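Notes follow the structure.
For this view, one protein chain was removed and the others were kept in their places.
Labels run A, B and C following the written order; every chain starts at residue 1.
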């Protein structure tokens, strides 16, 4: 299946945000696939402020490569352009404003009685406005330095960042998330099936995605999977997401397997109440993440460590590497794997614009991402998708123009955001606190 | 313009819920148009429990007719079938469960931290479930007793009741509301124009409606009207709705004139906060209405009163009569007036099913309601309409089947209802408290 | 109903192609409405080659005005810009290439075994390519000289010319045709009804239009009208179109009243066979028209003639004046008449682009044309409309770009044109013979 000519080619991979504590996971995945993905150069790019941490990561990376006996040159740099020059794959996993910004987003959201989350609601909006201008800057550099490279985006909010890239750049972009791959792996376990015998059809938007079909040996096991999910045996959830109970009556009626993030839409008040409680106990999500982060770095520093440590899996990024490396290999080798990615809609999901980003099961070829067709959703589920997509599209527009009315129109449409005069205040505060990353909005503070 | 043959015909009008305190307004409208709408028999139908009040109304009605010097026989009855027999027009303005049910709805909604309102959110849902079975029963009787009559529905929630009638009955049904007519009359005043020179194009759903065009002598005055609205000179609002401030930045960006009820969607938290305050001060809307109601009845009893009293206008029903009587006259005389009514979509608003009810400016003929075409909405406004229409359609389905999962799917889609486990509790309480009117749901309490 | 302020205004009307033998009909219509349409200046514009004929028309026009006792200044000129300067209404009724071009189109079409007709098939394509560049030139002048004027286009092919104007000019344009007005007047006669009591809903494209509803006193008389049509009592057809027999089985199944031009699509081979026979007998349509034209001019020269002569009605333009003058009056006086015009779709007919021209019943106001919503067509009728609209849209594009592949794509989609290598030859011949009017295509002959 693997094309020998291509295999001889030496590949250059650049990782933007390479100093991330997730990087060891990516490295593990690359090493596991070295026979089919012949990488010669791995460039880790990070910003000045992140170099201390990045050095730790780069050093660990080299130890891991040595142990695997592969020949991959590791480069750590703050000079993005050198890293992008003639790259074959660019993995984007940076965090604009670093963990502080995420903490701040959650705090502001809660202050205005809103769910604080980095990919939806006010937090998702804020994150998008910080991130999209940088993502487009990178894409612009790629258009010049490596126009034929593929851009794999895991930077959150992945759906909106991917949409901005698809609409405003010519670079071949695929948006990735570990949620669908977790669903597929988990479903296989729950059904006692081998993963290779399962064909799962997944569709929706990033973090708003459902399994529509769970095909296994001549049968659709959707109903069985739903019952297991409701019976408490949910193995599809990323480890970092705490378990909770679905409304069984609702899920059975919808007859669809929701991703874990759907709780934000099917149980929004319960989540908000929990967040308030957690906040009072100083146990909000971002804080927890920061703590694990610190622990990880300590472990990474250990000069004896030459594999990915167990603790990393608890960060919630598990299978990012699975998804990213499989995607690179499938492109490189024209494997035609079915993967669940963020790509241009082109009618795959009826009722959404052709030019927006959707998260759908797709056949991965060396030349193009070919989405499987999505059977029409039931109309209430479609309405939710349309509403969230409109939020995303308006947010992308606001991020690029700095238009505050567009921002408001985005937010009041979002189902986890109440409309009202507090929106104006929350936006003011968000802009003020993120001014370095949102110069386009500065005019509104004057 | 008036067809002489038709004019000679004597018309029979039946009013379901004829004992309503709004009836004098309707009577006033009919008397004003007696030259073109030759009614010989006016049947007021009400239930046993409402007869004391209905007697007061019927007596006042007779005094008003006498004063006007018209020959109209007034009949008061609890026997709906006699009233419907061979009727030409049936006006439906009953309230299922009377004012107590409305008060109860508002109370339950607030208990679960939701906006309490009789046409949207949990209150609208509850009201629809009580009302739709009765409305369909009336339509069924009409199919037998007066199959060619027109049914004018003002019973709230008017949009959902009209949708149920359109989908499940063969009777020609038009849904009416005083909101659009208030917008048109108010806009004329605000622009210093004569009403006859204004052509206002209105579109959306009942209580979720916007003016799209405000045509006057070769120009579209939309922008001017928006500025007046934002400048505080709003004369389009029904008198019973307290004034409030729109977000000017938002409304200018939307570039559309919202009806007063849009505040529930553009300022939902502000409304909820106000309702909480009012509730603590025992000044909720339903209580106020009940008080005015009592005052009205006292006035109606005065044997010297032979015209509609001023106080009635404060009830919020102003121009109901305007709308209803003009509609009957326009049908009877094939006037081809442009009115704003609830009717079958048939593609008038793109992006909604053909068979749902929409509120749109339409040409009224003696044979059919011909909606003006609606130019495509901007996509975020369309998403709001689609979402609310889905809520309405699921609510109609739930009202007819008693399926609780359908009810939940309706409610969690509604933008003024949070999803979460409180929905289940709120539904349980709603069903328990309305059991006489919602037998279809009884199974869920067992 | 008539606005007094506007009535005092003196109106300037310019007629492009004013030397047409149809002009007396227009003049008659204007004189009949002089009380509500206070025209002070009537400008007749024609080209140098047409001046001899135009003088005859202008002189007759003056005699007609004198007889009516109105004060209207008549101006005959070849200077289009003077005529357009500050005009209120511009009527466009020119014929690019004059009658010779039409004769030539029919001859070329027949040579390649195709129906020869000035508004569809190869003839319609050729006519569009000659006419659209001139129509856009006029619109451009209007944008400068009378940007607020209304442009009433009767120039054929009216649908395609209107589409070009709607898409490529800012001038308020309405396309007119005498076919729908003939249908409405004829239907009233056939049903023994007064026209004012009939509301006919007409929809489709120019010369591809159907009556969907024929409302009369509470009933839809569509079925009755279809039976009369099939029974041989067709009074809806313009006088110039020879009668023929519909396939009754087909029309009953379609359950829709076709305009006379639908025979080209429902009986295409019969028409083609007839045209061949006529052509062998030298009695093709264009020849006949030329002969009547000559007779008319002789009559017009009579210095005693001061009214529209009877013979004109046989030209097929009857009720052009009816349509045009009623439209001007309805705009001037904000009458809100329901007329059947070519205007921007905006979703009125589902399944067509928003920005294309359609022919639909519309409410005429002083500020805008408001189409009635069109209920979804049955799908085979919709497919025919979509196919013809695509032909029209591609033809407009070809006319503006001179792209021959676009021309071919247009023609092979047209249901009365066979695809095949003869298309290339027919196009070559058409371009060669019309080179003065189709400079954009010249490159293809080299």
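Definition applied: contacts are C-beta pairs under 8 Å (C-beta built on N, C-alpha and C of every residue); 3 or more make two chains touch, one makes a residue touch a chain.
Model, not experiment: these values are computed from the prediction.
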Visible contact partners (per top-of-document touch definition) of the missing chain: A, C
Hidden partner chain, touching residue among A:220, A:249, A:273 or A:306: A:220
Selected residue (touches chain absent from view) among C:260, C:312, C:394 or C:431: C:394
Identified contact with the non-displayed chain, of A:57, A:374 or A:411: A:374
Interface with the undisplayed chain - residues on chain A: 1, 3, 6, 148, 196-197, 199, 201, 213, 215-220, 334, 336, 338, 346-348, 350, 354, 360, 363, 365-368, 370-376
Touch list for chain C against the chain that is not drawn: 113, 247, 249-250, 252-254, 265-273, 379-380, 383-384, 386-387, 390, 393-394, 403-406, 408-410, 412-413, 415, 418-422, 424
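Assume only the chains that are shown with their structure count from here on.
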Topological distance between chain A and chain C, in contact steps: 2
Whole-Å gap between the CA centroids of chain A and chain C: 58
Mean-CA-position distance for chain B and chain A (Å): 46
Multi-chain contact residues (two or more partners), chain B: none
